[in-house]
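Note that one protein chain is taken out, while the other chains of the complex remain in position.
Letters A, B, C, D and E name the chains as they come in the text, with residue numbers starting at 1 for each one.
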Amino acid sequence: MLKKLLITGAAGTLGRMIRTEMGGVAETLRLSDLVPIEDAPEGAEVVTCDLADAEAVDRLVAGCDGVVHLGGISVEKPFGSILQSNIIGLHNLYEAARRHGQPRILFASSNHVVGFHPQDARLGTDAAHKPDGWYGVSKSFGEAVALMYFHKFGQETALVRIGSVTPEPIDRRALATWFAPEDFVSLIACVFRAPRLGCPVIWGASDNDTSWWDNSGARYLGWRPKRNSAEFAKKIAALPMPAADAPVSKWQGGVFTALPIQED
Amino acid sequence: MLKKLLITGAAGTLGRMIRTEMGGVAETLRLSDLVPIEDAPEGAEVVTCDLADAEAVDRLVAGCDGVVHLGGISVEKPFGSILQSNIIGLHNLYEAARRHGQPRILFASSNHVVGFHPQDARLGTDAAHKPDGWYGVSKSFGEAVALMYFHKFGQETALVRIGSVTPEPIDRRALATWFAPEDFVSLIACVFRAPRLGCPVIWGASDNDTSWWDNSGARYLGWRPKRNSAEFAKKIAALPMPAADAPVSKWQGGVFTALPIQED
Amino acid sequence: MLKKLLITGAAGTLGRMIRTEMGGVAETLRLSDLVPIEDAPEGAEVVTCDLADAEAVDRLVAGCDGVVHLGGISVEKPFGSILQSNIIGLHNLYEAARRHGQPRILFASSNHVVGFHPQDARLGTDAAHKPDGWYGVSKSFGEAVALMYFHKFGQETALVRIGSVTPEPIDRRALATWFAPEDFVSLIACVFRAPRLGCPVIWGASDNDTSWWDNSGARYLGWRPKRNSAEFAKKIAALPMPAADAPVSKWQGGVFTALPIQED
Amino acid sequence: MLKKLLITGAAGTLGRMIRTEMGGVAETLRLSDLVPIEDAPEGAEVVTCDLADAEAVDRLVAGCDGVVHLGGISVEKPFGSILQSNIIGLHNLYEAARRHGQPRILFASSNHVVGFHPQDARLGTDAAHKPDGWYGVSKSFGEAVALMYFHKFGQETALVRIGSVTPEPIDRRALATWFAPEDFVSLIACVFRAPRLGCPVIWGASDNDTSWWDNSGARYLGWRPKRNSAEFAKKIAALPMPAADAPVSKWQGGVFTALPIQED
Amino acid sequence: MLKKLLITGAAGTLGRMIRTEMGGVAETLRLSDLVPIEDAPEGAEVVTCDLADAEAVDRLVAGCDGVVHLGGISVEKPFGSILQSNIIGLHNLYEAARRHGQPRILFASSNHVVGFHPQDARLGTDAAHKPDGWYGVSKSFGEAVALMYFHKFGQETALVRIGSVTPEPIDRRALATWFAPEDFVSLIACVFRAPRLGCPVIWGASDNDTSWWDNSGARYLGWRPKRNSAEFAKKIAALPMPAADAPVSKWQGGVFTALPIQED
Partner (left out) sequence: MLKKLLITGAAGTLGRMIRTEMGGVAETLRLSDLVPIEDAPEGAEVVTCDLADAEAVDRLVAGCDGVVHLGGISVEKPFGSILQSNIIGLHNLYEAARRHGQPRILFASSNHVVGFHPQDARLGTDAAHKPDGWYGVSKSFGEAVALMYFHKFGQETALVRIGSVTPEPIDRRALATWFAPEDFVSLIACVFRAPRLGCPVIWGASDNDTSWWDNSGARYLGWRPKRNSAEFAKKIAALPMPAADAPVSKWQGGVFTALPIQED
């Protein structure tokens, strides 16, 4: 079990869903976000931190032996914003980790790294990057950074390409991308309990009947998701049907593929 | 839900098994066959139609927004017969579909398209065609036609390589090829409910312990077969054992591989 | 060396280019076409034959120990015409071969079997069929027939996917598809001189700098094309440039992909 | 059902676990080992036999129509010992089988044939051999022998790369390698009941959440393991954590990869 | 032929080698660099431009219908410098291109994108990114940007992973990585003369006997390098031999893999 697990982006939707379930993973939590966290679980350290601030990130990482990096921007935004949090921020995080004993990192990458693959393609973890916007590009960058630190310094990272973490799937596309919060929690446990992690790509999705991604490469970690979006298939079937050529029907990245570039 | 689903070959064994289970798929059924259908479900339109008659097929397809094409010859026969129903008939069907709004089609292709692969080979949907007779050749032709209309005109078709649709598996080979009727029914529903289909090859088989075919490529449709021929394994084990070198033991196409060419 | 080589379609452009160069391949030629051949090389038998006439084809094949099958329609046409020569005709040819000692066959298949692959894809011989019209579908059918007769009866065929056999390349697309007549002639020799042929797919193209097709799988036959369309690159560069999205720039099948269905 | 099944190495740990469960597989058992077997099941023939003694092995195999070959050395040892039992012994076994009607063989190969693959690699049955010691080399040799006799003489063998057959997994590595005895028993039944076996590689492991090996290629035999090491995950998690760079964390072969060469 | 070709980084070693050879590619050149260019070829426009200055880059690209992007940092440097020229600079370039008619781009990517692949691995263009430092990471980022603009907006880019462009190879590693200037020049011509480019990865290397990279995927552009480092093999053989485990012997990225992180 970890002594101290840092969760960045802990005030976000994702962070709130998992931060109460880390009991079996770490003795203490350090929760950070750009905005103050007022309802942290008892016993957790709370830090307000801008990822673009290298010194602040250095202090943030010091003393932690594990990091769940959910911080940064997680939707399409102007390049200037993404640059600060997802590019400069990622540099800061990996440099801090290098200086402070190389705590194992789970990096919240995204399915938008491969957003321009069509929905009828089944992807292994070696699928070509086809990012669907600046957000996807920044996650592709993050994976490159992690791989560089792994091969050069032995820094271990789980590159988890998050699908859609919501209590239940919200549309047809999510029948494939749904990642039940408890499956994410069990993945986090597997990542930090494995004797050896390496630097694998892992599809962040539940065991959905509707599936685009082959997760067999992550089986060495002992993780098998248990939830299935099919539980909600009827509810979803009652929603209006999108056109066959709508981005949400055609591309794995859904509507992101059709978003324009946003000016800063 | 479809307004009107055409089922060709509706008087055949396969047609009879599924035509009563289309309640959740279409509001109305149009059932056709070369022979009269006397016991059609209430509310269904019934049409007697020779697939080789282009004008009749044109009228048959008009007004339908979905087609389950089971019609034509489904066993090894002289070329002249296969030519009429499976080659000229297929031309007629796709031309009719092109004229009438391109209803989505489920085409009953066959495992005999790949009949000369050995039983110890595991096939993905990109396996080379190795048809085992004129019947298999005609199904290979049908897949080529569907792909041409897809790429050229956007016509969507599910190329379902049917295994053995029977109430239960009838011999050792069927432990691998068995396709439980309810799994076929659930596949039909998935094919017509998906926002986007494309033109995928799908192995028409249940989730049998004995398996030659990798169906993971069809997971994007949200279909997972539920039945397993292993339920019947003991019963089958009591049947006489075929020789290791018998066609039924050696080739995926079974006895079809050893049938002679039949003269017209 | 063969005793008697049948060349079908011998009056066509392709047939005329090769029929005078078969001296090292066969002792005698039998040349056939739908139209009379008046300028046949001395010593050659000449037969006028409609491939759709099964009995005529039977007589045509009898007594030959090799067949170069160039006959039938070689451009996009109404289905009814293609049906007669390329589908019924192919049946007739293979049945005749089965009855008459299974002479080795070189079948002129076509790159239009894979016409809907994009030009920046490099295809091995296991690339999926994506025919670009009824002509391409008929060649896909022909390959299926040949494979069936190979696996079922041991009939050997070389499936040569002809590119563009012309004295020199005529447009930009032909920089990739050009198949110099002398390279075709040397391929024919290799096909009929090999102790064992099997049933391989072979890309019918020269050793062009511009290339979409990997022909390494045919190296076992000892064939290496010698000509290169790059000899003509300057001449071609002077032609008007097509748009990047024109079918002739985008798809391997070029303009065929954009042809409409022709009514009979 | 087999008339008489020979089990070599029947006095070993593995042999003792399975020899009482062959009731549904064979009418009679012939149990052999280098050491005497005193507690054999009733009705079983018992033979003491040194595998390096060609004549003794010839007598041992005669009259059997199936062989489960567990005999020989199953741990790292000096080359001289391995030579006698696993190399000369294997020659003797296959020559005896050739003379006595080619009884089907299940050969206990080992995961140590691929021991130098890292634990984060997922291996199909076509993974390169990377043996981790002389024991692994001898099993690689055994697979080569079996393949030679298969292609040359049609001798069928199941090449079962045994993981860790123990009542429950004993360490973290065994979460991936655990092969529950009942899953081994059900595999033996599938191997001897299949109409046609061929010469497949099969990963000898249960359906563990933690998994390095893709066993889908063995599905044609109708075998699906039922046990899962995850049942014991908590117990294993309480054991001391090995270092990330320890051989037991890094290589599929675990500690074997770090063993020195033992002098004879 | 292009009207106006922009070459960024035109004052660098690479830029100087190619800028005099663009006569057959473009009518006019616009040469830019961070430093003044005093010896530009007659008729060329010269612009001093900081790639990190978005407005300056916008003006730079306006009016050009082709870009050879050699600009930015081309060795390992502190992150802060790489960020300005290779990350922010790349954003600026692609945004300018989007606003100004999407001129085709040749992007000088680098073999350091895959620097941590071993030298005995043969890489296709689909090899996983394994960057060997911040420079390599920035080129991986650049490829992701280009792919995003291609899929989202149709912007065409050739992703040329430059090896070692020098008049002759300078060490043993360069026997594989050598990219003769004239081969680079001929590649540029092919990239801008093709009717359709797409967004391919191309290995920037000559036709060296010593080779790690499979460039067959770029054959559709009609490019075949002509030079071969083997001309210089004897000269190189006289240099001191590096150790088998030295980074320069082991990794494709050579010494870059062993460079430390440089502080800003």
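One rule holds in what follows: a contact is a pair of C-beta atoms (placed from the backbone, for glycine too) under 8 Å apart; a residue touches a chain by one contact, two chains touch by 3 or more.
This is a predicted model, so every value here is computed, not measured.
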item	value
Missing chain: touched chains present in the view	C, D, E
Contacting the left-out chain in the complete assembly, out of E:27, E:126, E:209 or E:264	E:209
Sole residue of E:28, E:102, E:166 or E:249 that reaches the chain not shown, by the stated touch rule	E:249
Full-complex contact with the absent chain, from D:45, D:95 or D:171	D:95
For chain E, residues in touch with the removed chain	118-120, 122, 172, 175-176, 208-212, 214, 230, 233, 237, 241-246, 248-250
Residues of chain D (touch criterion as defined above) contacting the omitted chain	79, 83, 87-88, 91, 95, 98, 116, 126, 128-134, 136-137, 140-141, 143-145, 147-148, 151-152, 257, 261
For chain C, residues in touch with the removed chain	156, 193, 195-198, 200, 216-217, 219-224
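One rule holds for everything that comes next: only the chains that are shown with their structure count from here on.
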item	value
Graph separation of chain A and chain C (steps between touching chains)	2
Centroid spacing, where centroids are CA-atom means, of chain B and chain C in whole angstrom	32
All touching chain pairs, where touch follows the definition stated at the start	A-B, A-D, A-E, B-C, B-D, C-E
